[in-house]
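This is the structure I have questions about; it appears just below.
For this view, one protein chain was removed and the others were kept in their places.
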Amino acid sequence: MFRETEIVKDVSSIPPFPQDAVQGGGGAGDLIINVGPQHPATHGVLHLVITLNGETIKKVEPHLGYIHRSIEKMCESLTYRQFIYVTSRMDYLSAHINNHACALCVEKGMQIEVPDRAQVIRVIMDELTRIASHELWWGAMAMDIGAFTPFFHAFREREKINEIMEETCGARLTMNYYVPGGLRADMHPDFQKKVKEFIVLFKRKIDEYDELVTGNIIFINRMKGVGMLSKEDAVSFGCSGPAARGSGVHCDIRKLYPYAVYDKVEFDEILETGCDSLARYMVRIREMKQSVRIIEQLIDHIPEGDFQAKTKAVLKLPKGEFYTRVETARGELGVYIVSEGATTPYRIKFRSPGFSNLSALDSMARGSKLGDLVAMMGTLDLVIPDIDR
Amino acid sequence: MFIVKYIKDVFSGIKSLLVGMRRTGYYFTHHKEIITEQYPDNRDTLVMADRFKGEVVLLHDENNEHACTGCTACELACPNATIKIVTKFDITPEGKKKKALDKFVYHLELCTMCNLCIIACPTDAIKMAQTFEHSVYDRAELTKILNKPDSKIREGVE
Partner (left out) sequence: MWSLTNISTGIHDWLIQTFNPTWALIIEMVIAGIAVIGLFAVLGLVLVLMERRVAAWMQIRLGPNRVGPFGLLQSAADTVKLLVKEGMTPDGADKFLFNLAPFIAMMVAMLLMVPIAFAKDFQLWDLNIGVLYVSAVSSIMVISILMAGWASNNKYSLMGAMRSGAQIVSYELSAGLSILTIVVLTGSLNINDIIIAQADGWWIFKGHIPVIISFVIFIIAVTAETNRAPFDLAEAESELTSGFHTEYSGMKFALFFLAEYINVFIVCAIGATLFLGGWMPFHIGNWESFNHVMDYIPSSIWFFGKTFFLIFVIMWFRWTFPRLRIDQLLNLEWRYLLPISMFNLLLATAIAILGWHF
């Protein structure tokens, strides 16, 4: 049902737009610039209203909603099998992991036992996705602070992962590989070989990343001590993922609330205590190595068996509320389903990591330079469709 | 000492820059590392992964027969109403009325390649094709009728 917007004829009756709201209490001599929605640094349609004093940032106000597609509402009219594919479109860089969260939630509600084989393949896929996502972040991050070359180098490795995905899942970005109860199809016969090849390649290349960016004195100076996010702030803003772990918050869902086979593999939760952009950067770089470690442990030990549990043709979650959470490449993704016992959910809510992380941007950015804002946004690893949904 | 630290800073800084330059210099001189794919030129040799989800096709055999019974399971499975099955009633030789497929309408512009229809189909009548060059000048061309003219259901498929 559409209600047409009321057209106001008499302009004088509209109260003047409160200037304070726009300027954020900016004083004389302040410059207000709009970064975005179309801007090279925002990687999407994020709109930041920045109050500047010279080069120094006084206030950052994110405006959201440019890519809002009401995915949550859409999911209410889709069945439990159908809604999973929509979630690939939220945080498109960790599509697998989003799907995993939804599949877990449905499985929890239906009490489906997922076969071991599916569990292991899911974890391998998730970690590959994490690496791919961090690769892209690394390239984009370097581009944000002005180095163009790393972007292409990052894409070279990411392309390898995409090829693996394409072979097994049939798509490169929105894979839609997980279904309630397991996987849509078994892994491709070449899967194990290709993944092992990739790991060998990746281990060699990740040192190049350090040569090119991490060790670079300009880069370190750009990152060190900027975008401070204290541990308390990180907790109170609800930050999660690498953004929070850079401030020393122990928040890896894979460790705290293990799902799939994460409790059976060995890996470290990366914690950095620098609280600055460099710490968040290092968390991601080291996380990639941990992901490789997880994959290495699993890739030779994929158990035989079914890739999918036997499920009913029509899934009906029992009446009640179900919540699961997973660790995406950006942080904690929560899926909350309210079911009335029908074939479609009554209400779905996603707790997306990007939204909470973005809310910390203002407090991080105040007092730093405009150039640093871009670096901070880079280290938060914002994916706009994830924030707006 | 201040001066020593200062000089050390300068040298370690320069060294880190040179390390980076060596890396780019390496790629500048090693052209076999280049990964560019010259897409429209390599069309002939381009192999898509066999599971690649390009578009939904209805499989026909050489007798122009397909396996679709018109059961609309795929239509129901599709999250975006991409598929519209139009059915008709055939008269079987025994003189009975039988539901059959009239038109398999497929809106490529709506399809998200989620594969749910393929899973849903009880007779494996449809599958994903590996085509990917879908651009056309008119949106109407994206709405396709998948069953070929005069095609009919294969014998024995229920």
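As written, the chain order gives the labels A and B, with residue 1 at the start of each chain.
FYI, a contact is a pair of C-beta atoms (placed from the backbone, for glycine too) under 8 Å apart; a residue touches a chain by one contact, two chains touch by 3 or more.
Since the model is a prediction, treat every value here as computed from it, not as a measurement.
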**Fill in**
Checked against the full complex, the residue among A:L46, A:M143, A:L315 or A:I337 that touches the missing chain is A:M143
**Selected from A:L31, A:L173 or A:V200 as touching the chain missing from the view** = A:L31
**Candidate in contact with the missing chain, chosen from A:K58, A:R81, A:R130 or A:H153** = A:H153
**Complete:** Across the whole complex, the chain not displayed is touched by chain A residues 31, 33, 39-41, 55, 142-149, 151-153, 156, 212-213, 216, 218-219, 221-222, 369-374
**Request:** Considering the whole complex rather than only what is displayed, give the residues of chain B touching the chain that is not shown.
**Result:** 10, 17, 20-21, 23-25, 27-28, 31, 33-36, 38
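The rule is short, and it goes like this: only the chains that are shown with their structure count from here on.
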**Asked** How many angstrom between the C-alpha centroids of chain B and chain A?
**Response** 25
**Request:** Flag every residue of chain A that touches chain B in the complex, lowest number first.
**Result:** 78, 81-83, 85-86, 149, 156, 159, 163, 166-171, 174, 176, 179, 184-185, 188, 208, 211-213, 215-218, 220
**Asked** What does chain B use to touch chain A in their complex?
**Response** 12-13, 16-17, 19-20, 22-24, 35, 49-53, 77, 79, 112-116, 119, 128
